[in-house]
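Note that one protein chain of the assembly has been removed; the remaining protein chains are unaltered in position.
So, chain A:
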Amino acid sequence: MVIGVLALQGAVSEHVALLKRCNVQTKLIKEPADLQGIKGIVLPGGESTTMHKLLVRERLLAPLKNLVQHNFPVFGTCAGLVLLTQPETFNSFDGEVIRNGFGRQRESFESAIEVAGFTDPFPGVFIRAPYLKKVGTDVKVLATLAANRIVAARQKNILVTAFHPELTLDTRFHELFVNQVVPMSKFVAN
């Protein structure tokens, strides 16, 4: 199985390393032709405004948006969550995102978080992180911090985290994506 990692900017190699630990092949996605043959895609942490502009410039926004809106499996972390939710980008995840919701870099933090379905807490690394203020009825909330700030969730083919599993060695979210989200869809991009 080949999983794509959007490779325009950000924590690309970190996601590739964790996916390899889940025993899948990876492919860097830089232009529309790269989408061919992948069974799911990861949108990494990085700067969402930069990635949005590069998606438009590389003409990747339209084909990728079409895939995601037709049930193609996608896993977005931090900036990836922002891109999936923002109306002007993928407009696919049903929720309201608050960018830099915890403050600036000075307020970035680590915290062990309880995740629905995981036995032990997950090491959450939040860097200028967003959160979801509210989500649609199709969304299953997986983790919440104080004041009802949603930081991990799933909506059918879309898995999102506000934090960075790719900055840890913990593969549980990547395994969830590879073993549960991806097999739900028969879709292979072409």
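Methods note: a contact is a pair of C-beta atoms (placed from the backbone, for glycine too) under 8 Å apart; a residue touches a chain by one contact, two chains touch by 3 or more; residues count from 1.
Following the convention adopted for this analysis, contacts and distances are computed from a predicted model.
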What protein name does the UniProt record of the undisplayed chain give, "ABC transporter ATP-binding protein", "Pyridoxal 5'-phosphate synthase subunit PdxS", "Carbon-phosphorus lyase complex subunit PhnI" or "Peptide/nickel transport system permease protein"? "Pyridoxal 5'-phosphate synthase subunit PdxS"
Among the options A:Gln36, A:Asn66 or A:Ser111, the absent chain makes contact with A:Ser111
Hidden-chain contact residue, picked from the options A:Arg128, A:Arg154 or A:His174: A:Arg128
Just checking the interface: what residues of chain A touch the absent partner chain? 7-14, 30, 45-47, 49-50, 53-54, 57, 78-79, 99-100, 103-112, 125-128, 164, 167
